[in-house]
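Removed: one protein chain of the complex. Kept in place: all other protein chains.
Per-chain residue numbering starts at 1, and chain names A, B, C and D are given in the order in which the chains are listed.
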Amino acid sequence: MTTIEPVPALTPEGTPQRQGRTFADGLRNALPKIVLAPSFAVILIFVYGFILWTVYLSFTTSRILPVYKWGGFDAYYRLWSQPNWYVAMQNLAIFGILYIGICIAIGLFIAILMDQRIRAEGVLRPIFLYPMALSFVVTGTAWKWFLNPGLGLEHTMHNLGWESFRFDWLVNPNMAIYTVVIAGVWQASGFVMAMFLAGLRGIDGEIVKAAQIDGASTIAIYRRIIIPLLRPVFLSAFIVLAHMAIKSYDLVIALTGGGPGNATELPSTFMYSYTFTRNQMAVGSASAVMMLMGITAIIVPYLYSELREKHQ
Amino acid sequence: MSFLEIKNLRKKIGNVEILKGIDIDLEKGGFLVLVGPSGCGKSTLLNAIAGLLPPSSGDIVIDGQIVTDLHPSKRDIAMVFQSYALYPNMTVEENIAFALEMRGVDKASRETAVKQVAKTLQIEHLLKRRPSQLSGGQRQRVAMGRALVRQPRVFLFDEPLSNLDAKLRVEVRAEIKALHQNTHATIVYVTHDQIEAMTLATKIVVLKEGMVQQVGTPAEIYNRPANLFVADFMGSPAMNMLKGRVSDAGGQQGIVLFGNETTKVAMPPSVTADLADGKDVILGLRPEAITDAGLADPQARSIARIEAEVTMIEPTGSDTFVTGRLDGASFTARTRSDVLVELGQKFPFSFNLDKAVVFDPQTTSRID
Amino acid sequence: MSFLEIKNLRKKIGNVEILKGIDIDLEKGGFLVLVGPSGCGKSTLLNAIAGLLPPSSGDIVIDGQIVTDLHPSKRDIAMVFQSYALYPNMTVEENIAFALEMRGVDKASRETAVKQVAKTLQIEHLLKRRPSQLSGGQRQRVAMGRALVRQPRVFLFDEPLSNLDAKLRVEVRAEIKALHQNTHATIVYVTHDQIEAMTLATKIVVLKEGMVQQVGTPAEIYNRPANLFVADFMGSPAMNMLKGRVSDAGGQQGIVLFGNETTKVAMPPSVTADLADGKDVILGLRPEAITDAGLADPQARSIARIEAEVTMIEPTGSDTFVTGRLDGASFTARTRSDVLVELGQKFPFSFNLDKAVVFDPQTTSRID
Amino acid sequence: AEQVEVLHWWTSGGEAAALNVLKENLQKQGVTWKDMPVAGGAGSAAMTALRARVTAGDPPTAVQLLGFDLRDWAEMGVAANLDDLAKKEGWDKVIPAALQNFSKYDGHWIAAPVNIHSTNWLWINKAALDKAGGKVPTNIDEFIALLDAFKAQGITALAHGGVPWQDGTLWEAVVLSTGGPDFYKKAVLDLDPAALSGDQMKKVFDTMSKLRTYFDQNFSGREWNLSTAMVIEGKAGAQEMGDWSKGEWLRANKKPGTDFVCIRFPGTQGSVLFNADQFMMFDVGGDAEKAQLKMASAVEDPAFQIAFNTVKGSVPARTDVSNEKFDDCGKKGMADLAEASSKGTLMGSLAHGYAQPAAIKEAMLDVITQHLNGQLTTEQALKRLPEAVKAAK
Partner (left out) sequence: MSATQETVSAGSARTARYFIYAALIVLAVVYLLPLYVMLTTSLKSLDEIRGGDMLSLPREPSVAAWVKAWGEACIGVSCVGIKGYFWNSIKMVVPAVVISTLLGALNGYVLTKWRFPGHKIVFGMMLFACFIPFQAVLIPMARLLGFMGLSNSTAGLVMVHVIYGLGFTTLFFRNYYEAFPDELIKAAMIDGAGFFRIFWRILLPTSGPIIVVTIIYQFTNIWNDFLFGVSFAGGESSPMTVALNNLVSSSTGVKEYNVDMAAAVFAALPTLFVYIVAGRYFVRGLMAGAVKG
């Protein structure tokens, strides 16, 4: 015994017409892809095309300019026989981890402080942001002086009577890389702060209220609700910082010039100098390929997990 | 000819099948109310009609045109979202006018239209505010306004009045009714409010877990529920379900209720079939059909008087609901609010069997 | 001694004064229901009690402690938000358990508690989902669960059941009632549902535009509304307001209704004062006090029979509302759903004056 | 109109003023000067820009280039041919042969040399020197003794900036001083592996380690001019640096002879390690070629050579220019140059790209710098040096 009313049969004149897919409809459906296409095409050519070109170059004998004479793995062999290269990679590991970690920590910390309805926000915000505005071509000099034991902080402390004060990392080959971290953090953390602040400002206030009612302390609210909600911002910050860490060039050149010795050599300075000042373009390309492979190894799994988890 | 047809519509999200083959049709100018328990797929169905969620299979036909693949903006539909979905960057006025603007209506006409709608919804003083500066009910009214300002082919309303106070709700309800009557708009409406469903609908569809349970006019749904689910779901407090057994004893077919074997109640007139003696049945009786003796319908053909112990008394102002116990099974009666009744008392209830329906406990369907 | 006291609370946002000096007190274990038109400040008041919106002036005292400056997390309050405010990054389970976790409850106990609450709210199968994967009513139940899982000093509920179907609503309502009775929790509850207000409250506060209109038990509010606003607001359909004049003619004081000068109705028993002859009054009568003759309360002391033209018939399933016209003024009567009445017909209505109240049209207050 | 586009890294005030002489000269001949200055990293940024321009198929007319870079570029087939002009103006006779090695490729003139810097100079603060006895050192041992004397005065004995090219400049002077020109040729110019790791070289590195002890602790990364300033102010006794350092002294209103003393690095008198700026002419074809030749000619104009080099601290690239306008140091430089050129002891500076191609130069500087900074011991440095050279070849 069925209780569901049967669907009445369609009357002949009511036979539905399937809406023909007109060109305009096709266009509408394709529109999002059309909008994205130019960007993607440009990226394909100017990034991936160039990567392929670089890979090819690394197998040639190019020195001052690209030549297309096959050189096999010679460039890679040379690359891996350079002690500088090992130093550069080790430095990148130290620098990258500290720089990204500290920038995110400080950036988030300041952003959270700034989000507490601070009176002087308009004054403080530019103070934390301005280092990004200054080119390292010049701030490098200021930092160099500031960190130099004979001119800067240590000198001032001695003048002030604190004779035992020591801060000579800049000239100490074992510590110099950390001064690069300090200057790098100074430069980029403000921007990270801005990203986090934008993220914080986008969070629905009701949710925070709910958490307060749930008895969460301010710290717990940040730890459990807000920071997890800022997850996409962490992704952005990570990408921005990772790319800056990998590309850091000005910073090192202006601050230490890669020294003392080769203590602050980074893959980017290595690559630049081999490509453009040492006239070993093939080796430079090989180092670029190694860098890209390293980046792939780190970024791709990260991206994969990050992008996949969003929409289970 | 039906104006809106939904044919064997299915929707899967992930592994869950949310709509399991829905078939509905609605004539032009019809007012379809969708009801069903929370999470049964009402919003999903509205979204599919609007074109916001592509169905997994099945078709949607509006006015003879298969729109299943048509873009939402081309369907000429207005919708009120359960979650409001107001544009945070626009004022109330701009929110309401937006759809008109998109359709190229000129500024002056837009303004008149917005004024008009705002007046109806009593939000004239809020026109310059942003959604974040409104109370819940005010937001909901803005969402309403966004739909009412238009003259689409179909209106879709998803619980549009849930956050309004009763008085305002009555007023807006009347407004919707007037809109429907004056413009002959075709409307699909989701609500949990029985009064809304009963007073507005020309047709009610009861959904459960993505399947249609019954389609009918409000009176059919209320008085002749197709099965136990519909009977239980529509009406508040719910229909009383009393277990019993068919008894032919004494020549006339009747029902003996478990827990009160002595009283045999007459077979309700809604049952025309001849039932086997001893068959288990469920007798369904709405609370308003069980009253104190004073309130009993004097014109009723068959009334059973049954004494039962009072276990709960709930005054609602206009009435008092009295819960009685009949050996394990309890039932709710609606009585006058000033009835004299006490907890624990043996109270004589009048059961108006004219209004009763009978269900088969096995199939859960109604027995005619 | 009162447990929750609100003293002359005011709240301004921008230039708008939203709460204009609210005074409320509630005893320990009391169940206060806040009602009022949309936008009158109910949510704002709850937010102030919770500490989420600092009041502009006035004090809030919980259990003898002034908490006006206390941080929300220190007030030991549970709240259900009108907008749900679920944590989008957490599953349903985590949402519900969060408050317990914050209070250092161990994992096992949390799990038991969550299970328990989820069962009550029928959301056990959703525990692993995120809010974005839930229907409107399901979200609301999760929001409910977040409060119910706790044992705070005060519960604040902001229209917690508005998106639930009637059946579920009855069940959850019963659950809240049980919670209140078993734990003697102190509860402040906002609702637009009259039944919820009447069945749950020990005390109702009626707000209008940020001002308290009346405080009283449900029966007081319903039967003896303090003024026209409360009378009109509580109850659905609203109380009928019939204009008339006091008449001493014939020795006995009564009221002559405009539009039906011939029939003098008796002065309702609720009025004890001696009113001046010819004074304008408003006679308030709820729809259920106006019925067809058959349904009229046989025990009523004074019933007036008045014939009027039927202008609208609204069946709601359980009843039928019949609107009659009495010279310009119309009124709504609630009759049996199977009453025989036709549009345009002159129909004899019974007015039960025992239930009537009288208002002064000047002051809008009730006359005793 | 005729136009020359000139890529160079002479951007500081004095240099620019000097270049202006050239610019005006050309303008008088109807040639407009399109300036393309790219400073930084001793021309490394300019090299990058140059690569981009050449790759884009749009090279500048003339580019300031050093040493082996000239050859490397010429090898790519992008150089112009100046033979006719050179013949007409007799460049072959007036430009030192050691320099011609670089100005010519495959026997053809490709560049117009502007100046010759030499790097093996020592700049001493006269007051400090007087305090230490006033005698200028003529060999390493005397030099060390002098440094000890400075140290005793409580000043930094040797002002040095720890940057690879400065380390290299010091190192090449020590090589020249320790082993003489022949050893320099063998080790630095011919890269004889035995010379690079032999006893002589050990002595060089030992000397470097010794000199390191006379630096102040903040030398790392310091720009050369700050070190010069230390000497000027008497905070330091001496500095080994190229002749451009004189500009700083003059700027501070110090006089050669009275305030400071310029001598060849102890033990290197008679030899000159040079570093020369040249304008390499790129193959631009057509109209631009005429302007290009006019410019080449103007560069070799003695008036320009004088005007430019008096400012720059260097000496003219042509040996037939009068020394009248030059100060004592300049005169000495010119004399030394002529002497070395005739003796065959005018040799390219390693640190400035005139001894080895960039790859080898940088590889050697790596070792030198790391050794000076204590990252390599002398033994390791001796082992690494030939290896690095080999790897970079």
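Of note:
Note that contacts are C-beta pairs under 8 Å (C-beta built on N, C-alpha and C of every residue); 3 or more make two chains touch, one makes a residue touch a chain.
In this text the structure is predicted, and so the values were computed from the model without any measurement.
When the missing chain is restored to the complex, the residue among B:M79, B:L148, B:A185 or B:A226 that touches it is B:M79. As for the chain not pictured, it touches chain B at residues 47, 50-52, 71-73, 77-79, 81-90, 98-99, 102-103, 130-134, 139, 146.
Within the complete assembly, residues 5, 7-17, 19-20, 23, 33-43, 45, 48-49, 51-53, 55-58, 60, 117, 223, 225-226, 229, 232-233, 242, 244, 247-248, 251-252, 312 of chain D touch the chain that is not shown. Contacts to the hidden chain, counted on chain A, fall at residues 28, 31-33, 35-36, 38-40, 42-44, 46-51, 53-54, 65-66, 106, 110, 113-114, 116, 118, 122, 124-139, 141-143, 145-146, 151-153, 155-156, 159, 186, 190-191, 194-195, 197-199, 201-206, 218, 229, 232-233, 235-236, 239-240, 242-243, 246-247, 249-250, 268, 271-272, 275-276, 281, 284-285, 288, 291-292, 295-296, 299-300, 303-304, 307-308, 310.
One rule holds in what follows: only the chains that are shown with their structure count from here on.
Chain B and chain D, compared by their mean Cα positions, are separated by 94 Å.
The distance from the centre of chain A to the centre of chain C, each centre being the mean of the chain's C-alpha atoms, comes to 56 Å.
Shared interface positions of chain D, defined as residues touching 2 or more other chains, are absent. Each of the following residues of chain C touches two or more other chains: 83.
Within the complex, the chain C residues that touch chain B are 13, 35-39, 41-44, 82-83, 133-138, 140-141, 158-159, 162-170, 192-195, 198-199, 218-219, 222-223, 232-238, 286-288, 294-295, 297-299, 314-319, 334, 336-338, 355. Residues 40-41, 44, 47-48, 51, 54-55, 69, 72-73, 75-76, 162-164, 216-222, 357-359, 361-363, 366, 369-370, 372-375, 384, 391-392 of chain D are the ones that touch chain A when the two sit in their complex. Chain C makes touch with chain A in their complex at residues 47, 50-52, 71-73, 76-79, 81, 83, 85-90, 98-99, 102-103, 146.
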